[in-house]
Every structure is written in C-alpha cells, then in structure tokens.
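Removed: one protein chain of the complex. Kept in place: all other protein chains.
Up next, chain A:
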Amino acid sequence: MQATFDAHALKPFTRALTCLSRYGEELCIYASSETLSLFCTNSSKSAYCRFKFNKEFFSRYRVGDPAKGTNDSAMGQLMAKSLLSILKHKTVESTLERCEISIVEGVSSEESTDETQDGLESKLIVRLHCRHSVIKTHKLLLLGSTSLIAPGVPDSSNETLLRIGPRAIRDIIEQFSLPKGAKSDPQLIWTFAEAEVAVRSLESSIDTRGKAQLATELFISADEFDLYNLYEAPTTIAFHLREFNATIAFAELCGLGLDIRFTDPAEPLFIDVEGDNFETLFVISTSHPPNSSAQVRLAPSGPKKRLREDTPADSTRFRKPTKVVQSTTDLGQDTTPARIAASPLSMPLPQVAPTSVSQRSNFPQDQDVMTTSRLSQQKPPLFLPTPSQLSDSDKAVLRESGLGIKHTSVEGCNEMFETHGLEMNCKSIELRAAWDG
C-alpha cells in the first residue's frame, strides 16, 4: 500500500492520530482499494475509534501491486504513539512538503530479491519529504493483528439522534470540575427530556479518602442541540468521559459537528464526525446510571472504576463494561450485532453468555459478545456442571444419542435440542464443548 498526502492534509491526519492515541495504545491500519482506515479500542474494549480516509484525501493512493497480483488490502498494527511522534515533531509542521506512507508486507526469505524487503515482518514506512530536499525515512514494525475488530451496527428502530457543535458540548462538560489524572475516569449522567437536558456528575473532587466533595448538576435547553430527535423522553444514559473528551477535542480542532446516536441505556453510544474526505466513528459504552432519580447526591460511595485489563480478578464487584466490539473476519462492513441475527446458525461465532443460560430458552444472545479465546479467560460460568456432577444416567444418554461429550458443534447441539427435547442437559453439554474447544 502506498499513500501520499501533502502538507495541507497533515493537520487533520495528525489530529486523527492524537485522538486515536487517547483512545487506545495500539492502532490498526487497514487499507482497502477505496479507503484507508485507522482504528483502535481502549484496553477494556469499552470504547472504539475509527477514522476512514477516502482515497481522495490523499494525493496518491495505491493498494496492492497489479504486477504481482497481490490482494487488494493491507493491514497491520502498531503503537499509535510511535506514528504520532514522527508526524508531530516540531520541524515537520513547518517544513513538510509531502508525506508518503507505505506498507511493505513481509515476505519469506526465499522470495525476497530486493534488499528493502528483508525478513518476515511487515513494515510501515513513513517518508517525509521536507523543504531543502531533506527526506526523512522512518520505518516502523507492523505487527499482524490477531483479530480484526469492529463495532456492532445498532438497531435503529429506537434510536435517538442528536447533533451538536463541539463548542457547545465542551461548554457543558467544562462546568464540571472533574478530577484529572491518568488514574481518574470520571463519568457523567445525561438525562434527555422533551425540551431540556440535565447532566450530572457521579463523583468529583475526590479527596484523599476517595469521597466526593463536590456534586454538580446542569440544566440546559434542548435547543442547544442542532438536531434533537429523541426517541423516548426521558432517557438517561451514563458514560465515561475520557474518550468522549478526545472526540470533542478532535471535532473542535477540525470545526466539525458531532452526530450522537444511542438507543437504550447500556447499549453503546455512536458518534459520527464527518469531514473533508474522511469520516470517523466513535463508539463508547454506556451504562445504567446507578441512581435513577435526578437528585444530586454526595453519598459516600467509592468511585466506580472501569475494568481495565490489568485490574485484579475480583471483578465480581464491578459492573463489567459493555464491550462495544466483536471479532469479525470481514472489515468491509460492520458486523450485525447478536440481537438482530435471525437464527443462531447464521452467526459467525458461537455466542456464549454463561450467566444467562437458565433464563433464555433459545440460544443465548447477549450484549457481552466475546471471542472464544477471550472466553477461556473469563470466570467459569455459573451453571456448568463438572464431569463429576453429570450423573451416570446423563452420560449414558449422551453416549446413546451419538454425541460425544467434547466435540459437539453449536449447530449439532441445537438440532438435537429441537428434535429430542433434551433441554437442560443439551445446553450444559453444548457449553462445555465450547469451553473445551
């Protein structure tokens, strides 16, 4: 892949990278024949950010090598800060004439005839053509990403759409005196009524003992929003601000408005910002606010931290953040979320939600979508019988039906479920199959 952009496009590109680096550490690049996408998620997978640049954004854009007939897409993963520090360097802004970014896929040693293609690693090469014929070349190692991730497309039947300018929304958030610092992760609770919006803080100005000293609530007219299509009034949602602030900063620098869409509380929030030859999508997870009354409280409740991957495993006390992304094999379109899929057989991955086994009669389709690999790191499901608990008669039934205990597939189990009516047992077997497999 090769893309070139001029000095004029450097600013939005760098701003995009700054915003991405505030969302997450690892950045994925995906180049298709029409667009170049940069995306990342935060460590708890509760926020996702994607910038899609059309090929018109670039002065030159080429993907794949027609001579070699290679596939028409390129992909890789790298640290956002590495790329950002190259482009944000103080001399770059004033002297850059054009910038060439290329992805060179790693090739095996037998095929390589060219010195530039050394080794099996893919590289991202950034070549800055500056004034006075100075050319600076940076080579960054590209890791192959283990799984592509994309957010689910929301069900738009009960969607609320709001449009607001970045300044107006920043004015609102500025009224809240929130703790700053890497460890803090403040939340705001938004209540959207017919003609008024109320925003309140969950905690702020934490003192040394972690108790809130200041509680703030703001009431503003819904007219501040350029577009205010509320599905149902009143709706209350809560979400963390760290990533939201990065989005607002980006929109403000580029002078672009934000299109905010959300459905139910606890469904993720989607923000679209569209610019010149690029569009961006931000997805932030939301939660049910802990206190549904509009009263401002200064109760001595400790701060609710979002789970980061490095928090200790006594995660049962915290409400797990909704994951907003799921694994997918095709980045061409955003995957449909579990809820919309008509039949379980059409889903690309087995969906397992251990805690909801007893409640749903059909295949559990839950919001916490995860890949099977991540599943193995979860705490064990609550209703899974261990082999020793499976009674002998149960085991005999299984063997008779021709199903092994270990290798049941999702589809096979479901068929059995329908034909044999072995409800509870079937589910538990199927679960274990996914667990072990």
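Please note the rule applied: a contact is a pair of C-beta atoms (placed from the backbone, for glycine too) under 8 Å apart; a residue touches a chain by one contact, two chains touch by 3 or more; residues count from 1.
In this section, contacts and distances are computed from a predicted model.
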| Under which of the names "Peptidase S26 domain-containing protein", "Elongin-C", "Checkpoint protein" or "Adhesion regulating molecule" is the non-displayed chain listed in UniProt? | "Checkpoint protein"
| With respect to the chain omitted from the figure, which of A:Ser156, A:Ser177 or A:Asn229 is a touching residue? | A:Ser177
| query | Of the listed residues A:Ala7, A:Leu214 or A:Leu253, which contacts the missing chain in the full complex? | reply | A:Leu214
| Residues on chain A that touch the omitted chain in the whole complex? | 167-168, 171, 174-177, 204-205, 207-208, 211-221, 223-224, 295-299
